[in-house]
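Below is a structure I'd like to ask you about.
One protein chain is absent from this view; the other protein chains keep their places.
Up next is chain A:
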Amino acid sequence: MKELNPFILHSSLDIVEDIQWKTSQLYLKTIDNFYGYYISGFLTSGNIKFLLIHETKNEESIRQFFNDLNDLYVKVLLNPFYKVNDAITSPVFDLKVKGFAKKYL
């Protein structure tokens, strides 16, 4: 199953692009599901997409997870050596995201 995850997430990008002009919210809630897996989405104001695939529905904690992730992403973005759409390779970022996942999900 795990090896399919990237494909499931990428296929839901189309749905994100459809929703993004219908709502002005950042948090898009659950936008798609795939055989018992849910996909939640979040759009930053600069239209950077965060997607999360999960098995249990828990909107509030996912919202908090995304909000903290957005905060972290802005910190990456404010780094003058980072350009929009570059890959984020920082190990600290990776660790922090895993920390949020433990805390909220």
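Some notes on this structure:
Heads up, the rule we're going with is that a residue touches a chain if its C-beta (ideal position, glycine included) is under 8 Å from a C-beta of that chain, and two chains touch if they have at least 3 such contacts; residues count from 1.
Keep this in mind: contacts and distances are computed from a predicted model.
Taking the options "RabGAP/TBC", "AP-2 complex subunit alpha", "Phosphatidylinositol N-acetylglucosaminyltransferase subunit C" or "Trafficking protein particle complex subunit" in turn, only "Trafficking protein particle complex subunit" matches the UniProt protein name of the chain that is not displayed. By the touch rule set out above, chain A reaches the unshown chain at residues 2-3, 5, 20-26, 43-48, 70-79, 83-84, 87-96.
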